[in-house]
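Here's the structure we're looking at; comments come further down.
Just one protein chain is left out here, and the rest sit where they should.
Let's turn to chain A:
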Amino acid sequence: MHRVVIAEDTLLLREGLAGLLERFGFQCVAAVGDAEALKAAVAEHAPDLVLTDIRMPPGFTDEGLRAAVELRHNHPGLAVVVLSQYVQHRFATELLDSGDGRGVGYLLKDRIVDVEDFIATLSRVVAGGTAVDPQVISQLVRRRRDPLSSLSGRESEVLALLAEGHSNAAIARKLFVSDAAVGKHVGNILAKLHLPQTDDTNRRVLAVLAYLRESVGE
């Protein structure tokens, strides 16, 4: 059973998240309301996953993110998912740069409400996967318009799912196409972005993200 620490300053949402996670077989060992309490709870409970809001007291800017980056530095292997109200590519890249990019997620808060997808994403991250909100990806894509503009509509969709950490099979299911078709799209994307082909799902994501990050000029 995965042990989770939740950090979210709104009581209602915090309790809701805890209930949701318990319902799907996570063990919620602590639910706290600010970044300092989060660090203390991680030190005390040594959880497998941290789920934190980016914006938290006292400053309500990026306290949760700072704490997440610090925790990942101090606790190698700790999976972290941050929830944000809005897309901020600087936040996303900062977090993805922490650790080796494994076991990390950046999601918009709205994703919570699609309960099953949300839980599936958390499970992928705990298992070492990477999950980046499709909206973040589409913004990163928009920022880099040359080779990416050469991607077809379907290829862009596949790229977004790729960055979320889905396997070819999962992407095929989501888009109602065959595995072979997805494999072909992925091959085209990697070729158009000048990225080496690889079989490891997670490294594929990281390669895509690294490319996008670099092109943003971070």
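One rule holds for everything that comes next: a contact is a pair of C-beta atoms (placed from the backbone, for glycine too) under 8 Å apart; a residue touches a chain by one contact, two chains touch by 3 or more; residues count from 1.
What we mean here is this: contacts and distances are computed from a predicted model.
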| item | value |
| --- | --- |
| Record-based protein name (UniProt) of the chain missing from this complex, from "Acyclic terpene utilisation N-terminal domain-containing protein", "Sugar ABC transporter permease YjfF", "Nitrate reductase" or "histidine kinase" | "histidine kinase" |
| Selected from A:E44, A:D110 or A:D179 as touching the chain missing from the view | A:D110 |
| Touching residues on chain A - with respect to the absent chain | 10, 12-13, 16-17, 19-20, 23, 55, 60-62, 85-90, 109-110, 112-116, 139, 142-143, 145 |
